[in-house]
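Here the complex is missing a single protein chain, while all its other protein chains stay put.
The chains carry the letters A and B, assigned in the order they are written, with residues numbered from 1 in each.
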Amino acid sequence: MNSTPTLSLGPATTDRSARLRAALARRTEWRGLALLAVVVVATLSFEPLVFTAYPVTLGRVALIGLVALGLTAVILMGELDLSVASTLAVAGVVMASIPNVALGIVVALCAGLLIGLVNAFFVVKVGINSFIATLGMLFVLRGLAFVLSGEKPVRMADIEAGIAFGAPIIGPITPRVLIFVLVFIGLQIFVTKVRAGREFYAVGGNRQAARDAGIPVSRRLVTGFMLSGFVAALAGVINTMERTAADPTAGSTVLLASIAAAIIGGVALTGGRGSIVGTLVGALSLGIIEVGLTLSGVQVDVQQIFIGGVLLLAVITDPASFRAVVGNARSFLSGRRGETPA
Amino acid sequence: MTADQTTPEAPGPVVIEAESIVKRFGGATAVDDVSIAVRSGEIHGLVGENGAGKSTLMRILAGILTPDQGEVRVDGRPLTGGTRAALDAGIALVHQELSLVPELTTAENIMLGAFPTRLGFTNARQLRGVAATALREIGVSVDLDERVGRLSVALRQFVEIARAVARKPRVLILDEPTATLTPAETDYLLTMLQRLAEGGLAIIYISHRIPEIFRICDRVTVLRDGQLIGTTPIRATTPAALVDQMVGREYKLDLQIRRESTPGEVVLAARGVRAHRVHGVDLDVRAGEIVGLGGLVGAGRTELVRAMIGADIRTAGRVTVTAHGRTRSISSYQSAVRNGVAYVPEERRTDGLALTMSVAENIALPNRRRLATGGVLRRSRVSAFAQRLADSVGLRPPDIRKDAGDYSGGNQQKIVIAKWLGRNPKVIVLDEPTRGVDVGAKAEIHRLIRELADQGTAVLVVSSDLPELLELSDVIHVIRDGRIAGTLSGPEADERSVMSLAAGGGMVGKA
Partner (left out) sequence: MKRGTRPSGAQTLQWVSERGIFFFTAALVAFAALFIDNFVSIVNITDVFHRAAPIGIVAVGMTFVVISGNYLDLSVVAQVATAAVVLIAVSNSAGLGLAVLAALAIALLYGVVNGVAVGYLRANAVIVTLSTTFVGLGILRWLSGGSIFFGPPDGPIRALGQVKVVGLPLSALVLVVMTAALAFLLGRTNFGFLIRSFGSNRTATRLAGVDTSRVVVGAFLITSLSAMVAGFVLAAFSNTAVSTMAQGFDFGALAAIIIGGTSVFGGKGSVLRTLLGVIFVSVLTNILVLSKIGFGWQQMAIGALIVLAVSVDTLARKAARR
């Protein structure tokens, strides 16, 4: 077949620099990276302590980012999981209620997987929009956390294990940070290298095409929700270990923070666009802003204003909505120009 | 008539056959007792007007739809079990609408649903290798790692074909693959298909473009209104005979229906309109005149009318509406409506009607100001107004409290027209006004369009239905590649002249 004629359509991207440029243009994390750059430069000049005290900063990033990573898997498929914060609380309470630490961790993580399965059941089998199904689960699980805990914090039976868990293990790296890094690496490999993970993009980007190509869409959705539930439960376990107690109200701010991290990192709520790296970038930005502002003596409230502003900026500068606005303005102007008397 | 199984031209054994397929959607029968058999090494053309049932039949062959009656067999074995089974049996469908995932790379899109894996991990080297082989096989060079969302429309079309070829199919089905291609690209595609057929592939080729059919097909099957008209070897037919079969004898143009028209002054005027897929169009529509826009699917007709009235972005050009001696420029869709433009969109279910609202509310929507006092809608006024219009368009049953979604396609189209009639439009733009509409409703919609013109409204109609276009229009502009390829009126307008202007770009390599 060497002799077959070849049709050339569009510019060939054979030379190295063009290839590189094309590869860079593919990324979706640019806005997130731009923000991160600004944040890093600003904190370096105003509050370099953020980076000398990097264990603190990393801990903060891990706190914000862990749940966000699992959530990203669901958002990539164009779905949402509002139940993550309640899952975190339930898993924490479940773990603390079981005297044996190891057994507690296993049961809590299984609870996370089960919750994901239930979410997926309503979305896939019943056919409810995931926003509503997981909103219902948000209430149910929050209630469950209260019922299981008797409406008050539950102390871990083995406090020693908790204290040991909070201590740094490799240099200044605490287990929380280590687990965060491991989850990041795992998910990054999953969505870039594993077949099922790659197909998440197809499920979110063009669901009909995914079905037509024979991709088991329902199974991918189940995987996504179970991943999200598992990671949320993992965050619940870590919280409980570090505090040696589980609070049924734990994680109330986690939901909104993790959505914010994903959006800032360029993950599109419509599905099919974004990356795990993007979510990491978003979590890093948010974490550094928070720690930087805290160290500069700025109150928590003002930090919130910052984060809200950044998020608003991220969502209204989304390329899609930006194009719509520019397009409207252009056609309006061209119409106006035509209106001048000829 | 059934498929001719003893044609000497057919080179190999029958690979895929469909027998007595029937498929209904709601009340309408889309495919009615159709049989077709395609042999290895054969390119089998499938032609018919829009709505003849071609795409439905192909979706049945590809396992996307399940037939209500009849059977699909591959190598004599019945095919059941949906898309997956069809893929496994070696049937690959290249869709009319692109079915790629914009965020995945070229290689990944080619291998979508069939990633080579090792322990669940995608084998990137093998993936790129198979994709590259498929691209080499069709002779197209595309960056394997580029996101498909960044490729041109033509390249995406070839990526779709590469995906089908990568599955090593035994049957390749292409649905209007050249609609978005330039003549050079089309020429290339057709040569490539011939080469693939020589390798033993069975190809089903759906196209409106008659010259393409004659250039590459061995046999051709004609569908009309969901029924099989016949399968003939290409050498035993002529373009004219094929068009006759597609159009049907009872649908012969009746010149008696054409109106006596005495157009007035220019009401809608477009100058130098440019937009996506529209490359500079000047167009006038006069009061009382029906102007038709003909052309192939993808020629830019819908894009043109939408850009003219401001429904989509216009990058250049000026459009004006003249009424009561005043000329107003159209700068936005809202200004168009304000100045008396009415628009009946192509997709009435998604763009024309609020299906979960009542007929009365749908009709009231563009007329709400005059049905309200101080911003409060008067219910009695709304229902009297809506009832009058529903009666005047012949809605059946004329129950304005029912949801618009409960009505059939033809009645829904009447509701869309009714809501604009209430505004006494100066200009009405109709895009495919009778697509998917039954014969009775079609005649009524034609009557309504003529009445509007008789009352002095300037009418612009886009239609792929040739008899409709010829019957309705006083003047026909044929659009090709975003420009007016020619203008026809009076006796010079017939199916052949419109078709040849429309397909001009498609007559490639014809000896």
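Quick notes
Throughout what follows, contacts are C-beta pairs under 8 Å (C-beta built on N, C-alpha and C of every residue); 3 or more make two chains touch, one makes a residue touch a chain.
It should be emphasised that the depicted structure is a prediction, and the values quoted were computed from it without experimental measurement.
Under the touch definition stated at the start, the shown chains contacted by the missing one in the entire complex are A, B. Of the candidate positions A:Pro48, A:Pro99 or A:Gly143, contact with the unshown chain belongs to A:Gly143. Of A:Val237, A:Ile259 or A:Val281, it is A:Ile259 that touches the chain left out of the display. Chain A meets the missing chain through residues 80, 122, 126-129, 131-133, 135-148, 151, 248, 256, 259-260, 263, 269, 299-309, 311-312, 315-316, 318, 320-321, 324-325.
Within chain B, the residues in touch with the undisplayed chain are 311, 333-334, 336-338, 343, 345, 350-357, 361, 364-366, 368-369, 372, 375-377, 379, 419.
FYI, only the chains that are shown with their structure count from here on.
A separation of 41 Å divides the Cα centre of chain A from that of chain B. The touching residues of chain B, counted against chain A in their complex, run 64, 83-84, 87, 93, 95, 99-104, 108, 112-115, 117, 120-122, 124, 136-137, 139-143, 145-147, 150-152, 154-155, 158, 163, 185, 188, 191, 195, 310, 313-319, 329-332, 335.
Contact residues on chain A toward chain B in their complex (touch as defined above): 1, 4-10, 12-13, 19, 22-23, 25-26, 193-196, 198-199, 201-202, 205-206, 208-215, 272-273, 327-328, 330-332, 334-336, 338-339.
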